[in-house]
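In this view, the complex is presented without one of its protein chains, the others remaining in place.
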Amino acid sequence: MALDKTQIAQRIAKELQDGYYVNLGIGIPTLVANYIPAGINVVLQSENGLLGMGPFPFEGEEDPDLINAGKQTITTVPGSVFFDSAMSFGMIRSGKVDLTVLGAMEVNQDGDIASWKIPGKMVKGMGGAMDLVASAKNIIVAMMHTNREGESKLLKKCTLPLTGVKCIKKIVTDLAVLEVNNGKFKLLERAPGVSVEEIKSKTEGDLIVEGDIPEITF
Amino acid sequence: MALDKTQIAQRIAKELQDGYYVNLGIGIPTLVANYIPAGINVVLQSENGLLGMGPFPFEGEEDPDLINAGKQTITTVPGSVFFDSAMSFGMIRSGKVDLTVLGAMEVNQDGDIASWKIPGKMVKGMGGAMDLVASAKNIIVAMMHTNREGESKLLKKCTLPLTGVKCIKKIVTDLAVLEVNNGKFKLLERAPGVSVEEIKSKTEGDLIVEGDIPEITF
Amino acid sequence: MNKVRKNAIEATFDIKDGCTIMLGGFGLCGIPENLISALVEMNVKNLTCISNNAGVDDFGIGLMLQKKQLKKMIASYVGENAEFERQLLSGELEVELIPQGTLATRCMAAGYGMPAVFTPAGVGTEVAEGKEVRNFDGKDYLLETALKADFALVKAWKGDTHGNLIFKETARNFNPVMAMAGNITIAEVEELVPAGELNPDHIHTPGIYVHRIFKGVNYEKRIEQRTVRKK
Partner (left out) sequence: MNKVRKNAIEATFDIKDGCTIMLGGFGLCGIPENLISALVEMNVKNLTCISNNAGVDDFGIGLMLQKKQLKKMIASYVGENAEFERQLLSGELEVELIPQGTLATRCMAAGYGMPAVFTPAGVGTEVAEGKEVRNFDGKDYLLETALKADFALVKAWKGDTHGNLIFKETARNFNPVMAMAGNITIAEVEELVPAGELNPDHIHTPGIYVHRIFKGVNYEKRIEQRTVRKK
């Protein structure tokens, strides 16, 4: 069965290591914060100017001056620090953030990503995504394997305007965990009960399947 | 009679205007702070990271964490603010400092200045002087008219390694007030009792003398 | 040197049609509410606005979009702002989208007197079109120029009569970098104190960057995405 958004987040959370500084994008990536493994200490960076993001506030304790990059009300944890947007992207750009998780409309087998615009139809803007993908050492894309029309989002070549080139290392979808490997997608894990054939059929880009592909565990 | 260092500082203080942000270099320029005209509010910038420098501390109240760019113990005035060296030169470079006063070994008639090195003999380092002269809109040099050997420090062409080119607007020496004007020194004022002839003889660069030259008043 | 103004209208008297203005804030967090109201009230037209976002349909810069006061918007994110997206797609509004970090850095570059800097964001994308690309240590970067404005409008938590500013939490965001990039910088603050009352080690924006300051009123501080958990 395909993973739901929560499970995608849960699987990505397994990539976290102790001491990591992590930037979580809007949407599914935000949910990763809920599944940080026990014994692992990570510090969440929010590019609007915060290190040490905590959970959502209790009802009635929302502070309009304290939001995350998704404009959601949040809290801080002990040891947090505020800074301006220039310094925030300064630490991103200088490689101090260990892991970035973000969403995408399309990813291709060279590691390019498209996520901010459908020409003539929809413009979200790149926000901080272009800076993040151009800077982070370690980027995971969290997205559905196909779009609403059932078309693959893992392509030979992105069709939409790019957010960044050759930057994505790993992709976690509702169907699979894949890595970008020498210009191809390499299948690492599959969702429980989802067959390699199904993943193959829903992946437009070249797919490497080597040996037995284990099921995703949490 | 030639001005002493205090009087040079006193004359320069007359250039201050209300609301000015001013950077005073090491030596004679530092003394300018003692002669700020009544009714004039200026904020002193110290490039090691302070806006709102006050007078020297009272004996016994020295604070080793609070010094000026000349490494002297100082105090602050109300409204002062501390910042790091990058921001300090940021405000200098972006033209927010209205007036810079600094010393020099040589100045030439194009407005070039030399102040940091005598090859093979002496190296003081440029410190912040190169940044200041490359950035300030309004720069006054405070110095003796001649060096210890009696040689003019106002030259056709500087002989020492430069600190900056075409940047000096005004020079106040023990003998005169001059401005750099179309590639020449223009004599504006002379020290009380000092003749135009004496100034001419001690100025190696081309000197413009137009009409009566008034004596310096304080 | 009197920087204190009575209110937003008095502080913005010389913002005329056709000006370029920069506005601090991220979403609706830390936006200069009083200054935006003044611009809406004065109905200044043909503005070029530089701000990370364009508010929401009925608040923040969205109010100026509704009244068609903007000729051009320079921002990083459109998001869920329907009116902004509509004007953009229809071509009514000229829009330049800039990566968020590049936007912040270009403002800072102005405030730090650096005419241009190299940054990696947007290499290989349409953002790179027409820009110099240079490789440093095996990685490509774009040359990005400093971004200035005729007026920078910022919102701080506390300020003093010298124009020194302290921001609160994530309401800081673009405010300090934009404060440095205005030819004239106007700050509205929730609390205005006499010079000397702020701890000089706690000030985020030195007063040298701020030309006018006033105490704002009636802060609404609207929340864009109220998210809570149960007690």
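For clarity, chains are labelled A, B and C in written order, and residue numbers in each chain start from 1.
Following the convention adopted for this analysis, a contact is a pair of C-beta atoms (placed from the backbone, for glycine too) under 8 Å apart; a residue touches a chain by one contact, two chains touch by 3 or more.
Keep in mind that this is a model prediction, so the values were computed, not measured.
Trainee: By the document's own contact criterion, which visible chains does the hidden chain reach in the full complex?
Mentor: A, B, C
Trainee: Touching the hidden chain in the complete assembly: which of A:P55, A:G90 or A:G103 does that?
Mentor: Going through A:P55, A:G90 or A:G103 one by one, A:G90 is the residue touching the chain not shown.
Trainee: Give the residue, chosen from C:F26, C:Y77 or C:Y141, that touches the chain omitted from the document.
Mentor: The one listed residue touching the chain not shown is C:Y141.
Trainee: On chain B, where is the contact patch with the chain that was removed from view?
Mentor: Contact residues on chain B toward the absent chain are 46-50, 55-74, 82-86, 88-90, 92-93, 112, 116, 120-131, 134-135, 161-166.
Trainee: Residue by residue, what part of chain A touches the chain that was omitted?
Mentor: Touching the chain left out of view, chain A contributes residues 18-19, 21, 41, 43, 45, 51-52, 76-83, 86-87, 89-97, 135.
Trainee: Of the residues in chain C, which ones touch the absent chain?
Mentor: Interface with the chain not displayed, on the chain C side: 105, 109, 112-120, 134, 136-137, 139, 141, 145, 166-169, 172, 200-202.
The definition used in the following text is that only the chains that are shown with their structure count from here on.
Trainee: Could you name the chain whose CA centroid falls nearest to the centroid of all protein CA atoms?
Mentor: Taking the mean of all protein C-alpha atoms as reference, the closest chain is C.
Trainee: Any idea whether A-C or B-C has more C-beta pairs in contact?
Mentor: A-C
Trainee: Just the number, please: Cα centre separation of chain A and chain B in whole Å.
Mentor: Taking the mean C-alpha position of each chain, the two centres sit 56 Å apart.
Trainee: Can you compute the centre-to-centre distance for chain A and chain C, using the mean CA position of each chain? Integer Å is fine.
Mentor: Once rounded, the distance between the two centres reads 28 Å.
Trainee: List the centre-to-centre spacing of chain B and chain C in whole Å, with centres computed as mean CA coordinates.
Mentor: From the centre of chain B to the centre of chain C is 37 Å.
Trainee: By residue number and range, which residues of chain B touch two or more other chains?
Mentor: none
Trainee: I need the residues of chain C touching at least two other chains; which ones are they?
Mentor: Nothing qualifies.
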